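Missing here: one protein chain of the complex. Every other protein chain is in place.
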Amino acid sequence: MIPEVGHFALILALSLAICQGVLPLLGAYRNDVAMMAVARPAAVGQFVFVAISFICLAWSFLDSDFSVLYVANHSQLALPAIYKISAVWGAHEGSMLLWILLLAAWTVAVSRYSSALPDTFSSRVIGVLGLLSCGFLLFTLLTSNPFERLIPAPPDGADLNPLLQDPGLAIHPPILYAGYVGFAVAFAFAIAAMLSGNLDRAWARWTRPWTTWAWLFLTVGIALGSWWAYYELGWGGWWFWDPVENASFMPWLAGTALIHSLAVTEKRGLFKSWTLLLAISAFSLSLLGTFLVRSGILISVHSFATDPERGMFILGFLGLTIGGALALFAWRAPSLDSSAGFRALSRETFLLLNNVLLVIATTLILIGTLAPLVVEVIDGGKISVGPPWFEIALAIPLLPLVLLIGVGMHTAWRSQAFKPLVAQLKLPAIVAIAAGIIVPTFVYGRFGLLLVIGTTAGFWILLVSLIQPMRSWRRKPGTPAITRGALGMSVAHFGVGMFAIGVSIVSAFNVEADVSLRPGEQVSVGGYEFELRGLRNVDGPNYQAVEGEIEIRKNGEFVAKLRPQKRTYIIQKNPMTEAGILVSWNRDLFVALGDPLGNDAWSVRLQYKPMIRFIWLGAFVMAFGGIIAASDRRYRLYANAKRPLIKTSEAPA
Amino acid sequence: MKPRQQRMLAVGLAAVGVLLATGLTLRAFQENMMFFVEISDVVQGKVPDERNFRVGGVVVDGSVTREPGELEVEFTLTDLENELVVTYDGILPDLFREGQGIIAHGRMGDGGKFIADEVLAKHDENYMPPEVAESLAKHTAAKEATIVADKKEQ
Partner (left out) sequence: MLRYLSPLLFLAVLIIVFAKGLGPERNLNELPSPFLDKQAPKFDLPGLINPDEQISSSVYAGEVAIVNFWATWCGGCRQEHGFLMELSRKNEIPIYGIDWRDRRVEALNWLSQLGDPYRVSGFDADATTGIDWGVYGAPETFLIGKDGRLLHKHLGPLDRNTWETDFAPLIAAENGAQQ
């Protein structure tokens, strides 16, 4: 009964989405108030029914209703309740439902906070979001129905993939998808602007907070995924340049460029084409990511079960959506005039460079990800592109970018005088270079050119990001404090610095060793001694495990005991490694059990990973900076306005 | 005309920078691109020179051997027509087992053995890497020849 309710609710959601998609857009075109008024109620209605559908699926899991095929394939009676819930989005059909739910939620948020926008504009935005919802709902109902039945129902299910039975991974998809789907809002804003033929500074101001929120969800989502892979996959890696990972990184890069380009459009009315194209690209890359993951076209450790029929549907949807947007762009962009000028040394120049470098980085990743497919399609054989390529390809645009961020942040709009800029940045630059040389060489014991540049760049940003907040903190009473926008920028850039330092140090100084150990034997890695004290068997709720006890000492003094496990899950019978990790702000010690080697020996992986926490901490700080920036007063002012404000060229906030 | 010269210098520097970057990128691409070679081709010696490549096949039952207590392991991969012995000095992935389709990166060593740098198995119990599946499908045809020959003898 419940699954049928869920299925029916989804169909109702589709019919509401059709109303939401078609009527407001038609209404905006014809200036028909009644049609446009359909937008908000339809959006709320669609959300309600999608939520009902989602709850029905969750209920089926909690109830262990194995007559639902999806539940039977991804759950079992002994699965802990929290994972029965996260199993809802653990595979293709359910995760599509999550995607649709989040899209509906964003749409409701837009309807709620858009009272200040002109009706034609908000109708168009909600309408476009409605059309997108239609596409995803159709896809789900036609090719990926989560409520399909399995008769006769098996007595127990096939269990959730043990890899997914983890709190980090439980929460990673919702946050990640919130980011992916959130870029649809910027996309819808862009389409609305192109349809109306109007793109001005007010438009940029409206779009910015939505984009920042989507961006920061994506940042946290990606960081969570990386952190999860690190401790759960058992091998100590934190990024693998896997196509699915790249599929999340590309929208992030485009989104970052978009946020910055929007700043220019808002402040100076420039870069309109760039901003439009970036807004289209960010969501297009999200769509592309969905396609790559669900169509089976690329091989990946993360991809869902493959089905070319689904792939064709998504490809069609992709072509229609992105093609339509780009066609609109080709039509409207040429008439978007930028009259204001700027000198060579100005914030506009730096942000232009920012756009260019980020787009280059995105393109290089796209090339690397798609190259195997292209080569195979033209019958050039089967190739794979290894991680070192991505690392080099990314370092080339991103290292200069990181250095430029520090300068651009302090450069005035329109024209900046050279001497004051140098005066401000001279000291941080010297300290950064010193730190960049001293830390690798003396703290970690090695000098390398790329390493030093990376570390210097990291310290550079850390230091210069402090300049504006410090100046505000020590300001004379009565002078204006730093705006939230500027504070958010400083905090986010500080996070970038943390990230850069983490990556540089851990890439250069991480030590990995696979060794054979018998109980009582020890080995030295990264300055620590690791001794295998013994092994024992343990039982978990739905698994059995061999647990090793590893004692860690430094210079003979006891540091900690770690208990890595090798688990075998009862139903799926897959072996799984649970690593033991000793965490500290400046280093991780990572231990994982391999296999029994005979003669009482086990293979053990031991790793020393300096500064690795800064990678994720840096990302979280970036996201926090985004929250601060998005909460700037000027956005709230306009969100809560009681009457619609007509677009004019507003005074800069 | 100083501003004009300055601008030309800037453009020139930028062009050099772009060329350098492009060159570096292309070279990195070439070096990090790995070909997939079918086992039957490896056995005939058709392997890329001087660079790592990928092989894939099914792990032959009973072929996984190691000295007790040692990390180094040897196993045989098959594409159902030919076999290749692989040696690997490291921890095998969780889902590595006999009968599983796996992929290895590395190069040919002396004695016709493949020395693997990396061994990959996806985290799904019945996943078969597509390259391996295709290679198996191709080489199963050899079986047909054997069957026909057997029938003729009978």
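The first chain written gets the first letter, and so on, giving A and B; residue counts start at 1 in each chain.
Note that a contact is a pair of C-beta atoms (placed from the backbone, for glycine too) under 8 Å apart; a residue touches a chain by one contact, two chains touch by 3 or more.
Since this is a predicted model, take the numbers as computed values, not measurements.
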item	value
Neighbouring shown chains of the undisplayed chain, as defined at the top	A, B
From A:Ala9, A:Met36, A:Ala72 or A:Leu398, residue that would touch the chain that is not displayed	A:Ala72
Candidate in contact with the missing chain, chosen from A:Gly319, A:Pro420 or A:Gly527	A:Gly319
Selected residue (touches chain absent from view) among A:Ser15, A:Ser115 or A:Ser273	A:Ser273
Identified contact with the non-displayed chain, of A:Ala78, A:Ala158 or A:Leu403	A:Ala158
Touching residue (missing chain; options A:Pro41, A:Pro308 or A:Gly520)	A:Pro308
Contacts of chain A with the absent chain, listed as residue ranges	69, 72-73, 150-152, 154-155, 158, 273, 277, 280, 291, 295, 297, 306, 308, 311-312, 315, 318-319, 322-323, 326-327, 329-330, 333-334, 370, 373-374, 376-377, 572-573
For chain B, residues in touch with the removed chain	58, 61, 80, 99, 101, 125-126, 128, 130, 132-134, 136-138, 140-141, 143-144, 147-148, 151
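To be clear about the criterion, only the chains that are shown with their structure count from here on.
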item	value
Separation of mean Cα positions, chain B and chain A [Å, integer]	30
Complex interface listing, chain A residues touching chain B	161, 163, 234, 299, 301, 364, 368, 371, 381-389, 392-393, 396-397, 514-516, 518, 572-577, 592, 594-595, 597-601, 603, 605
Contact footprint of chain A on chain B as seen in their complex	21, 24-25, 28-29, 31-36, 54, 66-71, 89-92, 94-95, 122-125, 129-131
